[in-house]
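Removed from the display is one protein chain of the complex; every other protein chain stays in position.
Order as written gives the chain letters A and B; numbering starts at 1 within each chain.
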Amino acid sequence: MFDNFPLWPARASTAAGNVDALYIFLIIVSGMMTLLVFTAIVIFAARYRHRRGVLAEQIEGSIPLEVTWSIIPLGVFMVIFVWGAVVYFHSRTPPRDATDVYVVAKQWMWKLQHAEGQREINSLHIPVDRDVRLIMTSQDVIHSFFVPAFRMKQDVLPGRYTTAWFHATKAGTYHLFCAEYCGTQHSGMIGDIVVMEPAQYEAWMSGGNTGPLSATGEKLFAELGCATCHRSDTQGRGPTLQGVFGQPVQLQDGRIVTADENYIRESILDPGSKIVNGFKPVMPTFQGLVNEEQVNALVAYVKSLSGASAVKTNTAMAQPTAPAKGNQVQ
Amino acid sequence: MSDSQATAQTSVHEDLHSPALLHHFATEEQQRNASSFGMWIFLGTEVMFFGGLFVSYLIYRLWYFGDFGAASKSIDAGLGATNTAVLICSSLTVVLAIWGAQIANRKLMIGSLILTMLFGLAFLGIKGKEYKDKFEEHHVPGASFSFEKVPIPGHPDQYANPRHAQIFFALYFVMTGLHALHMVVGLGIFTWLLIMAWKGRFTPEYHTPLEIGGLYWHFVDIIWIYLFPLLYLIDRHP
Partner (left out) sequence: MSMATPIVTPVEREDYLNKEYGVASWLLTTDHKRIALLYLISITFFFFIGGFFALLIRLELLTPAGDLVQADTYNKLFTMHGQVMVFFFLIPSIPAVLGNFLIPMMIGAKDLAFPRINLLSWYLYIIAGIMMLHCILTGGVDTGWTFYTPFSTAFSNTKVIEAGLAIFVSGFSSILTGLNFVVTIHRMRAPGMTWSRLPLFVWSHYATSIIQILGTPVIAITLVLVVAERALHLGIFDPKLGGDPLLFQHLFWFYSHPAVYIMILPSMGVVSEVIACFSRKRIFGYHFVALSSLAIAVFGFLVWAHHMFVAGISVYAALVFSLLSYSVAVPSAVKVFNWTATLYKGSIHYDAPMLYAFGFLGLFTMGGLTGLFLAALGIDVHVTDTYFVVAHFHYIMVGGALMGYLGGLHFWWPKISGRLYPEGWARLAALIVFVGFNLTFFPQFILGYVGMPRRYYQYPGEFQVLNVMSTAGATVLGIGYLLPMIYFLWSMRYGKPAPDNPWKAAGLEWQTQSPPTTFNFEKEPVVTWEAYNYDEIDTGHKEEVKVVG
């Protein structure tokens, strides 16, 4: 609305419309309820003000009325709940072919790594009309990635990945805020989301390239000696990682887990916690030997081994897909 | 009024009810019920207090199943079992003390109170030995914590993750430490009860402080009865 005095945030993503619709519905419902109660109070207060010789009428109550004004609000609340749940579900379920962007939050800045390789600090360039999935972790305390124009917010935790996604619909520059108090410069941990037309985005992408993130990961994979045990055949001391991402994995204790980003990350930093069935617990931990960005690169590499048609999963809601292929896990 | 009048009034007053009746209560029964109810509610708060620790323990035990098993195996179940027996005996002596008051057997009452406190001290002594052992084995969380190459029970080829084991020990020390603190408070309460008993304040009609002190002691005992198997006895395969 007004540039200096906005009363409504910009609407720049597919989610924004959904959230705004529910919000407006709630404003209308609350407004009606408020009006109802306020009107009743004002009318009663005026009409029944104390007058000499007029007594109050003692009324015990009314069970039908109590039931009515319990059931009707409950019904309205259930409508709001379901609507809110549907909007939430949609905003929590990234589409399958979303472009990945890895985010590392630290006091007090945002570090972003595109899958194509670009690195950014405190800004994120993305093209209009593309599904983008953020895979985020923190180096220190809890932060929160908040883009009001996208109606999107997700806490960023140390020690694990959390994900979020959006689909930008309007070119422009929008605020990025940290929304979880994180210390001294919490209010300084802000940035820009720059949504560009596809042509401009291509132009931006081609300038200054370090190669795709997965290539960085591949290099690290060799440098750190991962390839010694995780060979591309099944002869290694560790399971092969070809095609493993997104698939169910059977563990030594009988559990079956899905190999999502958090699983890969945990396998690197805390390998003893989940041993794949049929393998010995000999993998050393790389905690302290790799930083968060390097872990992101390795994860991107492992994902790339599953090919373009691999299932991309939302770490918050892992869904097992096809049964495990014979040459991966025993 | 004159002194003699005041004294006369007081002794008439005391004939009407026990000197222990507080004036905002209408009857001694009301006072006794209120005291007892109050202690039960307080114990309810204690359940919620320890409850947070039990919930944390439960969650980490499920996440770090093997590591917790390995850590649990390293604490002395013999000492723990001894302590369990000690506490159960102490609860028995508490009941005997109350019974002694109920049948006006001063010797039984005071003797049982003293025994209870001795058992309590024994418990704390054994706990102290356990803590000393943990300190020497470097199992106290902190800079000098070490838990290398300890096999997970049932998986001899796998070692426990020291970071996860450290969480077990963190919970172990907080839970048993908090319990021990409650024991110390209990000993303080019983010291006071012993003094009151010695002075002859308890009669078959009035021994409410003994009853509610006893309730507290039993509660501390019950907390231990939950702590013992959870901390000492998980994953103890032969």
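Keep this in mind: contacts are C-beta pairs under 8 Å (C-beta built on N, C-alpha and C of every residue); 3 or more make two chains touch, one makes a residue touch a chain.
Only a predicted model underlies this, so the values are computations on that prediction, with no experimental measurement involved.
J.: Using the touch definition given at the top, which of the shown chains does the missing chain touch?
T.: A, B
J.: Write down which of A:M109, A:V128 or A:V141 is the residue touching the left-out chain.
T.: With A:M109, A:V128 or A:V141 as choices, the missing chain is touched by A:V141.
J.: Which residue among A:P95, A:G188, A:G211 or A:G225 touches the omitted chain?
T.: Per the contact definition at the top, the residue touching the missing chain is A:G188.
J.: Please give every residue of subunit A in contact with the chain that is not shown.
T.: Missing-chain contacts on subunit A: residues 3-9, 18-19, 22-23, 26, 29-30, 33-34, 37-38, 40-41, 44-45, 48-51, 54-66, 69-70, 73-74, 77-78, 80-81, 83-89, 91-92, 107, 140-142, 144, 146, 148-149, 151-155, 157-160, 162, 175, 177-188, 190, 316-317.
J.: List the subunit B residues touching the unshown chain?
T.: Within subunit B, the residues touching the omitted chain are 22-26, 30, 33-34, 37-38, 41-42, 44-46, 48-53, 55-56, 59-60, 64, 141-143, 161, 163-164, 166-167, 170-171, 174, 178.
To be clear about the criterion, only the chains that are shown with their structure count from here on.
J.: Quick check: how many Å separate the C-alpha centres of subunit A and subunit B?
T.: 46
J.: Quick one: which bits of subunit B touch subunit A in the complex? Just the residue numbers, please.
T.: For this pair, the touching residues of subunit B are 64-65, 155, 157-159, 161, 164.
J.: Where on subunit A does subunit B make contact in their complex?
T.: It comes out as residues 252-253, 270, 272-273, 275, 280-281.
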